[in-house]
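Written below as structure tokens is the structure these notes are about.
Every protein chain but one is kept in place in this view of the complex.
Let's look at subunit A:
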Amino acid sequence: MRLRTNGRLVAKNRPVHFTFNGKRLQGYSGDTLASALLANDQLLVGRSFKYHRPRGLVAAGAEEPNALVELGRGDRQEPNARVTQVELFDGLAARSQNHWPSLEFDVGVINAKLSRFLPAGFYYKTFMQPQAFWKHVYEPIIRASAGLGRAPETGDDHTYEHFNVTVDVLVVGGGIAGLAAALAAGRAGARVLLVEQTSGWGGRAVVDRPSIEGISAQDWVNATLAELDAMPNVDVRLRCQGAGVFDHGYALAHERLTDHAPKQGGPRQRLWRIRAGRIVTATGAIERPLSFAYNDVPGVLLAAALRDYVVNFGVAVGERTVIVTNNDDAYRTAIALHDAGLDVPAVIDARTSAKGELPEQVRALGIKVLTNSGIASVDGGKRVTGVQVCAQDGEGTVTETIPCDCVAMSGGWSPVVHLWSHCGGKLVWDEPHAFFRPDADRPPLGADGEGFVIAVGTANGHLFTAEAIADGFSAGRKAAKVAGHTRKPGQAPMGDDVAEDALTPVWIMPAQAPYKLRSKMWLDYQNDVKVSDVQLAAQEGFQSVEHAKRYTTLGMATDQGKLSNINGLAVLSNALGEAIPRVGTTTFRPPYTPLPLAAITGVARDELFQPIRKTPVHAWHDAQGAEFEPVGQWRRPYAYPRGDETAHDAVTREVVNTRENVGLLDASTLGKLIVKGPDAGKFLDMMYTNMMSNLAVGKCRYGLMCSENGFLMDDGVVARMDDDTWLCHTTTGGADRILAHMEDWLQCEWWDWQVYVANVTEQYAQFAVVGPKARQLLQAIGGMALTKDDLPFMQWASGQIGGFDVRVFRISFSGELSYEIAVAAGQGAAFWDMLVKQGEAFGLMPYGTEALHVLRAEKGFIMIGDETDGTVIPQDLNLNWAISKKKDDFLGKRGQLRSHMVDPDRWKLVGLETVDGSVLADGAYAVAEGVNANGQRNTQGRVTSTYYSPTLKKGIAMGLVKHGPTRMGEVIAFTKEGGGFVDARIVDPVFYDKDGEKQNV
């Protein structure tokens, strides 16, 4: 309900309309969705995962475990939004999740009746049942009722952007400690980025209102912000969560720019990728729940959250609130509620005495304080109706029943150590405060070996204003100094505190609670993990906190150890009879709260997801309706279908036309590396298996490259350009890889050799003019002499064709008369157009990569990536002729001498022809007699390339077969797609023009 008083953040003259599950509701500008729902008495917001128990709001910040809703529709649909972090705007539409058929009536509560079938380790235990039991019994029930929100069904067209920044000091958290840190670092002259996840500055201080520097906390916050705003070296951001800390001062922050103002233009969210000299984590602390029976009934909230709702939003959860605590801080809630005119029938304090200043203030207000007391049980189903009081040190014998509609609990505070821990910062158990805090002696280390994260304020275990603000200021100064900014920042601000008595750790309430009560004490509200579950896990041998977490699901999903962590591991420690620090915590991993995938993606989506490399003729291919295929980052035409041709028809036509007339291939994607220098020949002799130093100027040679293992890694034609220059062609997509390979050897092994390598792949367009009419076409265009005598096979020459400056290579990957012509990339499109136009009279047709494959397979030419897979050596492919015996050394030579490489049983390349003329399946295995040790059929070979040959009008294939070359004519069986076998004969892999006459005319 909305109070008349209070509400520092809401504008009560500016109503805002929104809907929840279709119901029209009203809040105010400045509300969060959480405060607006509470103002409308909408306490029930969801259902728990396992038992589908009713769930209400528990917290007011990022630690809220229950209130996850689905927001918006269409391209604004967002699942799992935490209502405490959603700012209200006009037209906001929210729906609850994880319930069926409705929030009010949920069939999942039946699960609660089945709870004895859903113990700790339920998921693991069911996997041990027969599979059918899982499939027919468990899975349908779980799938129908469990889970978080639905994934959006449509795309999201909003803009998400990334900022990359480098700062001296990143401060995470805009409470007083963070502000003080930014102030000190800013005054010292450091470049500072201060981020705060909520929409307001000041953290708890502006709610609990201590005085700072003799003025109110709010006034101090305002003055500090004004000073920071005026500093050009300081940038401050609200709605920006420090999400993760990574190696060497790298951090991610996630800023929500227009989620709260959908009509505003600009990017919706921004991911900050930050490199910081020092990271100051002023991330505050999270209040711990207390474990008493039925602490999950809606209306049981954290004490400080209740205070937040009253002070910030003028919203009360109930009219009669019982406070239950083990510390003085929760008494502030009693005072705040009393000041707001609400009834507080009692404060139940687990401690044996409560004589601090705050308890005394509460007593003076006429509020009853019950010490050494606890809650035995909460009454109510969908809403608290009362509490049963008992002695804290007993077994839960009820001494009194207090009717109420709200319970405020406080089990003490846990510093938010997530960002400190993300990159390996260690924790220390602080016995007096009963929490883990950062161990300043063991921070995450940066490149310089120094700690690069400094935790400050309550995040560092300093729960009081004076020490928190001084801690922040000194850290800011220290962080700036590391970056060389030594200007004196002045005196640290002075904070003022009310003295508080120590808390008494309480892990179970009451301390001697029997199983009946322990099995109703919730540790993890979202995952339905109870005290008894953790105790059972310990009993079943899960002694490691990491194992117990996974076994029970404690702190899994969106909670990630925010609320349940310390209580859970305290229960585990007690069950194991170990001290808490010996059991330790689970690992805190980034991000702090889930990041939307869209924010991580940023602009790297659609056409910007991965740049596509296009040849100078790409637009022409596209205009011709070419079907493209990706080859590395390139897109190459697969075929050029005409009219209503299928791609297969087009390939057949392109192959036949190239064999009969003339074909044109865009080969621009082939890698081109210039290797130059006095030692270039010597270097290439190491790179290639064959000799390149003795290649005559003007000649071309096919070369193989191997890794040191001996495996074939690339192939291509090498041309000698002049005395100290070679041009090495690589496979498409191989240029960058081979360049890197060459650079590696040149820089790291033979650094005294004088060799330079340059990748000129994109400097040239290169086209293959292929077929019996190729020479006629080029001669008709006119230019340089291209007869057999002018330019013999495997030579190259420079000159002009049709007025274009060209370099012509007489090389062939098709077995036909072939000229590969390189022109400057800028002239590629014009040269191509001319070839197409002039080629018309000769029946010229362009052909794509599939025709290229068929043409090469008909000739028995290998293809890197088809015949090779990283385990194949040149000898397997009968390429011994391309391996120099004269050279003392080349990369792979020693590797190819290893015992397995010279094994006569290696599978070797052969041609394959099915007996029935059909096309073998790609990758099909040749079966052999018998079975192996695993009972699998033995194999004796496999298919590496397989095509329908339009030239031979039947299926042809290449494959690697055991002892293959000595088994010519033998028929062996290959597996077929869909089962069964097909017989194929082992033949010579050269199917067409065995003597190579056609390419050499």
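Rule of thumb we're sticking to: a residue touches a chain if its C-beta (ideal position, glycine included) is under 8 Å from a C-beta of that chain, and two chains touch if they have at least 3 such contacts; residues count from 1.
The definition used in the following text is that contacts and distances are computed from a predicted model.
Visitor: Leaving aside the chains you can see, what is the UniProt protein name of the one that's missing? Options: "Sarcosine oxidase subunit delta", "Aspartyl/glutamyl-tRNA(Asn/Gln) amidotransferase subunit C", "Xanthine dehydrogenase subunit D" or "Phosphonate transport system permease protein".
Guide: Record says "Sarcosine oxidase subunit delta".
Visitor: Touching the hidden chain in the complete assembly: which of A:D888, A:E929 or A:D995 does that?
Guide: Final answer for the missing-chain contact: A:D888.
Visitor: Which of these, A:A619, A:L897, A:V915 or A:L952, touches the one chain of the complex that we don't see?
Guide: A:L897
Visitor: In the complete assembly, which of A:R76, A:H158, A:H260 or A:R275 touches the absent chain?
Guide: A:R275
Visitor: Using the document's definition of touch, tell me which of A:N709, A:T725, A:Q779 or A:N878 contacts the absent chain.
Guide: Spelled out, the listed residue whose C-beta touches the missing chain is A:N709.
Visitor: Check the options A:A740, A:M968 or A:V1001 and report the residue that touches the missing chain.
Guide: A:A740
Visitor: Just to verify: which one of A:L445, A:V498, A:A557 or A:V631 makes contact with the chain not shown?
Guide: Here the residue in touch with the unshown chain is A:L445.
Visitor: Mind listing the subunit A residues that contact the chain we can't see here?
Guide: Interface with the chain not displayed, on the subunit A side: 246-250, 275, 445-449, 708-709, 740, 743-744, 747-749, 751, 888-889, 893-895, 897-898.
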